[in-house]
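Subset of chains shown; positions unchanged.
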Amino acid sequence: MTPPAPDPALLRTLVLANRILYSQGVVDGFGHVSARHDRSPSHFLLARSMAPGLVRSEDIITFDLDGTALDAAGRRAYLERFIHGEIYRARPDVQAIVHSHSPCVIPFGVTQQPLRPVFHMSGFLGEGAALFEIRDIAEDTDMLVSNAALGAALAATLGRRSTVLMRGHGSTVVGSSLEQAVYRAIYAEVNAKLQLQAMTLGEVTYLNPAEAAKAAAVNDTQMSRAWELWQRAVGPIE
Amino acid sequence: MTPPAPDPALLRTLVLANRILYSQGVVDGFGHVSARHDRSPSHFLLARSMAPGLVRSEDIITFDLDGTALDAAGRRAYLERFIHGEIYRARPDVQAIVHSHSPCVIPFGVTQQPLRPVFHMSGFLGEGAALFEIRDIAEDTDMLVSNAALGAALAATLGRRSTVLMRGHGSTVVGSSLEQAVYRAIYAEVNAKLQLQAMTLGEVTYLNPAEAAKAAAVNDTQMSRAWELWQRAVGPIE
């Protein structure tokens, strides 16, 4: 069943999310961001396989939760669209997902060091980031979450958290809106950089769970301030 | 009592200070800079709640030292305006204040490593940076200095120093002018980066208190050179 057309404002925000993630250094030529369809919770919107920094509205494809494109019209889909479909299936609260190879986060995924909230901007990390080891699910793979079974395993590892690290690969961050998912992806990277530096100085005092939860709640009321700046930094989308 | 209008030149400098702090990487979408009102020492000027890099003169609001806006006209105020009000109350010598999440400074606030002057440009750190642990004042908080009591506690921790680190949050730097506060905020960040790197090499020789004080004094006569460059880097404010 084909869902109705999504809200044009959601499409515009999704295009902007792609551009912001590139402009802010979360994604390079790879990585992707999706939004759950606003009029059909069993569908999601994701660009065709291309660099996020170049995405325009005509590049957005609608997928069902199995990762089947409804309107690809010959356009190639991301191999890892199953990350999105399976998380949307497992987490009805999630409305947007960012998958990236955000550079400072990767070291935490390949060592035994947990990513933890160094400052209030990353209170959403208070529950801790989950760690997905693809070897636990399948034998030697190409590291990609390229089918529904791997996507479901990733979603299970994520659980109720905001962030899952993927060993030897990258990370995935979820949110209740595109703005929140983008905010979290950007500040997961900022936090990782801070934590890498702080750990060279000695024992680090992290936010405790109560501080993290309270900080996350108040930050959610302030996100538009950053979004306005990030949008300005992207410039006009031709 | 409503104070007279501030000097338009002060307003222009405050707008520029906002832009410079963003351009030089001290603030991102968050952080703020204020100036004490030039014609009413019991008032200060601070932008409405927005990204510093986008501030224009029409965004500046006048506050009293309790953090009450005189001319908000519906505009939202920064949650942490109490940082400014309480420091202006406690420190009559202070004419400008920068609060930021300046990235390299944060690691020093979450470890036991003091931020110390690595080179002459940061002689203003000679007395050492103070360290504010919000847990000493209140139980688990959202980490924000969002009321007068917390602001007063922060001001007390700052004491006579130029800089106070805020654990799990950021830092606040004061000056006898906007130019000096901006200079200090920028070079606190530069110094922190240098110190992080120097500490990986071994024992660091810091400026001693006499060197730091003398260097700070001479730097104060040279700041306009840097300000001119930073202004140029900002470009025209449309």
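Per-chain numbering from 1; labels A and B assigned in written order.
Note that a contact is a pair of C-beta atoms (placed from the backbone, for glycine too) under 8 Å apart; a residue touches a chain by one contact, two chains touch by 3 or more.
The structure presented is a predicted model; accordingly, all values stated were derived computationally and were not measured.
This homomeric assembly is drawn with 2 chains in place; in total, the structure file defines 4 copies of the chain.
Methods note: only the chains that are shown with their structure count from here on.
When subunit A is laid over subunit B using CA atoms, the rotation angle comes to 90 degrees (nearest 5).
With each centre defined as the average position of its C-alpha atoms, the distance from subunit A to subunit B rounds to 33 Å. Of all residues in subunit B, those touching subunit A in their complex are 28-30, 49-51, 53-54, 79, 101, 103-104, 106-108, 110-113, 140-144, 167-170, 196, 199-200. The touching residues of subunit A, counted against subunit B in their complex, run 117-121, 123, 190, 193-194, 197-198, 200-208, 210-211, 214-215, 217-218, 222, 225-230, 232.
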